[in-house]
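Only a single protein chain was left out; the remaining protein chains are all shown in position.
Let's turn to subunit A:
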Amino acid sequence: MKASAEMATNDTLAEGTANEAAEEAEEAKITTNYAEIIYNGIWKNNPALVQLLGLCPMLAVTSTVVNSLGLGLATLIVLVGSNIAVSLIRNYVADAVRLPAFVMIIASFTTCIELIMQAYTYELYQILGIFIPLIVTNCAILGRADAFASRNPVLPSAIDGFMMGIGFGIILVALGAMRELIGQGTLFADMHLLFGEAAVNWKWVVFEDYPNVLFAILPPGAFIGLGLIIAFKNYLDEQEKKRIAAEKAKAGPSESKRVRVTS
């Protein structure tokens, strides 16, 4: 077993060195499509809405905007850092041990974030609790490391990590805003936990004298909220598809005469 694993490692290593030059050339040839990376991260392949990864922290901590923003930023930083690091070492790590290596990298970045949050936003760190260390297990991060960063150069990987993090963060904040608004009738409460004393007055009481809707603050509200956001995204995609189809139809009749149009 061990021998075979070693052989496999050697094989990949040998392959790696042999193919390195060719790969570099190939990479140079293919101009990376940055627009597509950005579009993928924020919309088409959004980690929260389409890949449905990292749901555990997403459903657990998004009860207010500040919690969501805190977790979103932490995840974003870890994602960018791990993507860059993974991309840097992608040609030197054997395939067989790549996942442990990636997890080690992610864990290191998560530890950094944890220490930074302890130093500067201690209260928020305490509110988010276990979900900060749990960023390590966020599949969205490992997924991007394995699916993108381990196959692409540093710059596209960094952009991919950034955009995926932004996409994740936007949904977190949207869900947090939704739940805070419905649950407590306020927006941006307690923002000073993240932005310091300047943000004490950011709290916006949308509805005066509002009865707290515990349902929205508790986890069921997160499930329903996320479901509604996903449904809204699907609706927009459907509209877009219809629009494209209509444009195609307008552009000219298709070559085949036997087009049947149902519905």
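Assume a contact is a pair of C-beta atoms (placed from the backbone, for glycine too) under 8 Å apart; a residue touches a chain by one contact, two chains touch by 3 or more; residues count from 1.
In this text, contacts and distances are computed from a predicted model.
**Q** The chain dropped from view, which UniProt name applies: "ABC transporter permease", "Ion-translocating oxidoreductase complex subunit D", "Peroxiredoxin family protein" or "Succinate dehydrogenase"?
**A** Cross-referencing UniProt, the chain left out corresponds to "Ion-translocating oxidoreductase complex subunit D".
**Q** Which is it among A:Y34, A:Y122 or A:F215 that touches the chain not included here?
**A** Checking the options A:Y34, A:Y122 or A:F215, the one contacting the hidden chain is A:F215.
**Q** Since one chain isn't shown, list which residues of subunit A touch it in the complete complex.
**A** Subunit A touches the chain not shown through residues 211-216, 218, 220, 224.
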